[in-house]
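Every protein chain but one is kept in place in this view of the complex.
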Amino acid sequence: MSARFRPAHADAPAFNAVLIGAALAVAFMLLVLPLAAVFVEALRRGLPVALDAIVEEDSLAAIRLTLVVAAITVPLNLVGGVAAAWAVAKCDFPGKRLLVTLIELPFSVSPVIAGLVFVLIFGAQGWLGGWLQARDIQVIFALPGLVLATVFVTFPFVARTVMPLMQEQGREEEEAAATLGATGFQTFWRVTLPNVKWALLSGVLLCNARAMGEFGAVSVVSGHIRGETNTMPLHVEILYNEYQFAGAFAVAALLALLGLVTLAAKSILERLSGRPSGGAA
Amino acid sequence: MPPHGPATPRRALIGGALALAAHGAIRPASAQQATLLNVSYDPTRELYREYNAAFARQWQARTGQALRVNTSHGGSGRQARSVIDGLQADVVTLALAYDIDAIAERGLIARNWMARLPFNSAPYTSTIVFLVRRGNPKAIRDWGDLLKPDVRIITPNPKTSGGARWNYLAFWGWALRQPGGSAATAEAATRQLFRQVPVLDTGARGSLTTFAQRAQGDVFLSWENEAHLALEEFREAGLEIVYPRFSILAEPSVAVVDGNVDRRGTRAAAEAYLQGLYAPEGQALAAKHFYRPRDAALLAANAARFPRMELITVDDSFGGWAEAQRLHFNDGGVFDRITAR
Amino acid sequence: MSATLIHARPARVAPVPGLGLSLGVTIAWAGLIVVIPLAALAIKPWELGVAGVLASLADPRVVSALSVSFGAALAAALVALPLGLLLAWAIVRLEFPGRRVLDGAIDLPFALPTAVAGIALTALLAPNGWLGAPLMAAFGWQIAYTQAGIVAALVFVGLPFIVRTVEPVLRDMGRDAEEAAATLGATRPQALARVVLPALAPSLLTGFGLAFARGVGEYGSVIFIAGNMPMQTEIAPLLIVIRLEQFDYAGAAAVGLAMLLLSFAILLGLNLLQRALRRGRR
Partner (left out) sequence: MTVSVENVHRRFGAAAALDGVSLEVAPGEFVALLGPSGSGKTTLLRVLAGLEGTDAGRVGIGGRDMTGVPARERGVGVVFQHYALFRHMTVFDNVAFGLGVRPRAERPTRAETARRVRELLELVRIPELERRYPDQLSGGQRQRVALARALAIQPRLLLLDEPFGALDALVRKEVRRWVRRLHDELGIATILVTHDQEEAMEMADRVAVMERGRIVQCDAPSALLDAPATAFVAGFVGEAARIPCAVRHGVAHFDPLPLPPMRVALPDGPAQAFVRPHETLAGPGEGAVLRLVRAGTAGEARAVVEAGEATLDALLHPQGAWAVRGGACRVQLRAAQVFGAAGAQARALPLVERAGVRA
């Protein structure tokens, strides 16, 4: 009889349908189409051409370099991010707000500036340039520079995803562990870490996705040497500039796939952990 | 995760550190396999890919040393900046003498670099031509046609692209030569020209993509060699080259980066590398990739591919690159003035 | 506690151990990666002298590029705000097939390298692209190579920031407040306007700030689609690159510093606004 009763706090089904349609349209236009364009362009000349572009020597070198950079960057930011989150969430000290601001600062710094600052410091004309050159140490235009720029850009990801959760969980469990005689490290390892592991993983995955995809910052410090200092995004640019569009998009598609796998892993983890996390940003 | 967790970050850290070391954070002066790094500008990719292989073969035959030549490409200015900032280039092959001068100013290259190799250290030349759409629908034959109101011109940004500076100077030179031409009329004409530019990419390659792939504009001001490459790469876009009667002699310059080769012990290979560009094989490769060779006989043999044009030079018409750069392209120069509203 | 008996003065006891180590690591980490590099950025421009820095920033091209960057970032964040809210609402509140997929797709802009996104968006929105062609044919709108193109790229980049900041708050909010409003006689629009939106406002503002800050500095995805015409579609990060290529390090750093300070001021303003919105809430 009143099966169609609609509680006052719910919207009309027609209205909801419009919302759903609009949301899907927005997502399709803004999110799906660009990605689809990448894959369509990659396969325009057929799968073999796309695969050839990926297994080509310089592409492989770029893939390797990208993975190496990510493999160094992510653990560095993991350790730093967890330390920062712990300090901010579980301890009191003066200047805490300043520290939080500092941690979030790289989000609002242009990637180009992120590259620039390392040129200012480590470039041959920079603060440490002469000293480094005298010792024949190459920082920018080599792996260390790429890692530094990437660490800078991905710096806040782990801290930002873990910190709110740690704050929300408060200190009771840590205090309980302390009364039970646990050392700081034991407390962290056995009490805090298990509580935040999903958020932590999700932060790590985001950090990884961004580290692999960073373009602006590494572009400034890379030197663009084929097979040597080209990461995947830079290699995409190079191929694109050589009018090898299919190849460029093939490498781009591979990058996008790596990112998608990362995101899929993240959402599976979130589902496993049963808590939707707002790990954006 | 807990049972494995502890080791993961640590292991990765150690792995990272090893990779860092292995990758050459600290580069030994003498590597097992000798490498040369040629830092070049955008349109030379195809030429140097071929020349590098040829030179490595020659070098091994001559000295028995295995050699790998790496190249880095990008906007000429950016590339020069990278070398100044410490990119370990053994040789630079850039679009303009000015960019090499900039490196020389910082002491990495001897100031007299231009005199060290024949032809002002420019082993090949090029010029600026027009690339238009099939059938030349807007009937663009010469520089004057660019100013027709319905013509949209694609060129890269002279601030960031060496080729674009050649475009700009060629047009300026043409405007000066018109009846009643003066700096003032040239500036007015150039101002009008850039009003008709819808997209200013940072480099020649980006611009060509915009023109050919995105179908923007009616004419693309292009390096001669790029124009030929574009005919092949964008066959489906249907492009044609138009040779104006008049253009500019572009002399892409090359130099050994003294500061780097002396430290790396690669001077011999680097000098041989540049000299090889003047040798018959190098000249032939340049011609093959549509750079005008210096070798008169070779140029004559390729006369059909390199039509004769009236060409001005930067030195004669603009008092050299330093002056042209200062007057036109530096911050507050003519280019800034004409693009300001 | 006996501690007070043993110690003559009240002893401060750290409730949770590990402050020394974690703070040490944090400060070293933040110092090396953030403070020192940004200090370099803050110091470099003054090589030009105060007058030189001011002159370098007063250049109409710099002013224009900064206003293009900030204007486009603002416009993009404003466009992304309702779209982000819509997507967050759809993910949290609506039931439909493919909701999970949509949820996953939100993060795509994070996964797609900015340069790739730029190329892909240009390919889509160019006057001969999948979206650009119909828009051109139907309305005569050109997106790519105009300021609209910059905004489009920045909307793409900024969208997930808004969705992912609003989403958890929306989820956490539950429907209690709306139900309470309904029982108190509020119509649906009243409940949305007076209860739901104000409750989401702080998170919307945060997301807006993040999207905006990210947009101001964005380079890779914009450079391909912008057109890069001085005084029209030239963005500030490009100007930094251009100055670098003219070996004008101090000038480049001056633009960088100006960008940083401006975004900082705007973010600070947003923070204050947010605090005002959250008045009294702990």
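Per-chain residue numbering starts at 1, and chain names A, B and C are given in the order in which the chains are listed.
Convention: a residue touches a chain if its C-beta (ideal position, glycine included) is under 8 Å from a C-beta of that chain, and two chains touch if they have at least 3 such contacts.
In this text the structure is predicted, and so the values were computed from the model without any measurement.
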Touching the hidden chain in the complete assembly: which of C:201, C:231 or C:270 does that?
C:201
Using the definition of touch stated at the top, determine which of C:35, C:184 or C:261 touches the missing chain.
C:184
Residues of subunit C (touch criterion as defined above) contacting the omitted chain:
176-177, 179-187, 190, 194-195, 198-199, 201, 277-282
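The rule is short, and it goes like this: only the chains that are shown with their structure count from here on.
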Rounded to a whole Å, what is the gap between the Cα centroids of subunit A and subunit B?
35
Averaged-CA centre spacing for the pair subunit C and subunit A, given as whole angstrom
15
For subunit B, jot down the residues that touch at least 2 other chains.
84, 206, 213
Multi-chain contact residues (two or more partners), subunit C
123, 241, 244
What residues of subunit B sit close enough to touch subunit C in their complex?
75, 77-78, 80-81, 84, 102, 157, 159-160, 197-202, 206, 210, 213-216, 329-332, 336, 339-341
Given the complex with subunit C, which residues does subunit A contribute to the contact?
7-9, 11, 16, 19-20, 22-24, 26-27, 29-35, 37-38, 41, 76, 79-80, 83-84, 86-88, 90-91, 93, 99, 102-103, 105-114, 116-121, 125-127, 148, 151-152, 155, 171, 174-175, 178, 183-185, 187-188, 206, 209-210, 212-216, 219-220, 232-233, 236-237, 240, 248-249, 252, 255-256, 258-260, 262-264, 266-267, 276-281
Could you pull out which subunit B residues touch subunit A in their complex?
1-2, 5-6, 8-9, 12-13, 15-16, 19-20, 23-27, 29, 37, 42, 45-46, 70-74, 82, 84-88, 106, 203, 205-206, 208-209, 213, 229, 233-234, 263
